[in-house]
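Missing here is one protein chain; the remaining ones are kept as they sit in the complex.
Let's turn to chain A:
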Amino acid sequence: MNQIATPTSAVRAYVASVRAELLDLAPEDVDDLIGGLEADLTERAAELPEGTDLTSAFGAPAAYAAELRSAADLPPRAPVTPGQQSFLAAERARLHDAEVSWRARGDALQARHTWLAELRPVWWVARGMILAMVPTLVLRVPLFGLAFWLFALTGAALSFWWSRRRPAAATWSNRLAILASIVAAVLAFPVALTFMARVGWTDGNGAVSAEPQYYPGPVMGSDGVWVNGEMATNLYAYDANGNRLDRVRLYNQYGQAVAVPTEALIPWSQQDGTIATGPDGQPLKNPILMKPDGSLDVNRLVFPLRWGDLTGWQASSGGWEPPVKISELPAATAEPARPDASPSPSTSTSTGPQDQTSPSPSPSATS
């Protein structure tokens, strides 16, 4: 493998200008004429006294291009008026000018800050990882798992290898690398945000939970049930027919039991043994008593929760008083009426009048 110096921005700009003079030719003819020209001119320019203007050394790009055409037996450039120039050719020329301008700016920046060039491999790796994160996040690959690292490292390696080859300017692979860099730069921020959000969703083993776990508010470390942003302090179960389900135990998709955390029940108890007050400022009717070992005297896994004098279906201070029966679901979604069947291991308990269909609180609805 031979060593060829990196073309200066002046050489790149000159070659780009020559190419612009050849754009009326077939692309393969242009590539034939321009292929290798950057390397040739880089070597040629290195022999010139420093600071020599390339146009004064090689002639105007238009004349250089005309000489190339003539020697290659290609027709001289047809005069093109803006009206004759196709939209595609105009766009191609505009893109080309923009590319030349950006490359020149990049070269100038690198000339001023040489350390930028040393950081390029770091960006190549970062670019690959950012782009690899997109399928990882879209496919919900578990973070920090085998597939995750496979994606990330393959992306980084491919990106590094691609740019390490350093193809000649204005080749399709070079342009692809530039496009990848732009896409990666644009995606970096949203990918980082999504990534951080997903890290927050994972459990300790790195597996992604089905839903994001929102910040639980003032009750830290609790595992309770949240409804409308507020932690439930009790749960009342009804079957599809609107009948009460008593002594129900609930589980989530991982087989974890649903419990009302101790923290959520603290307001109903008092560590010093005094009676807590409710939202109305009155002493609670049914304070939860604390056992000598500090735990609460309530089974937090069986719903409705019951403690003290409460039998489970009585409202605690200021809470909703659950009716004996609530309205049935609409016929389209309701299960067929099977009074003897219950989705819960507990038996369905109905103690009130069966004709009550309103969910409105009923003072007699206790069990």
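Note that in this section a contact is a pair of C-beta atoms (placed from the backbone, for glycine too) under 8 Å apart; a residue touches a chain by one contact, two chains touch by 3 or more; residues count from 1.
One rule holds in what follows: contacts and distances are computed from a predicted model.
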item: From "Transcription regulator PadR N-terminal domain-containing protein", "Cell division ATP-binding protein FtsE", "Transport permease protein" or "Protoheme IX farnesyltransferase", the hidden chain's UniProt protein name; value: "Transcription regulator PadR N-terminal domain-containing protein"
item: Omitted-chain contact residue, chosen from A:70, A:154 or A:252; value: A:70
item: Options A:10, A:23 or A:39, residue touching the unrepresented chain; value: A:39
item: Hidden partner interface residues of chain A, rising order; value: 1-7, 32-33, 35-44, 58, 64-65, 67-74, 165-169
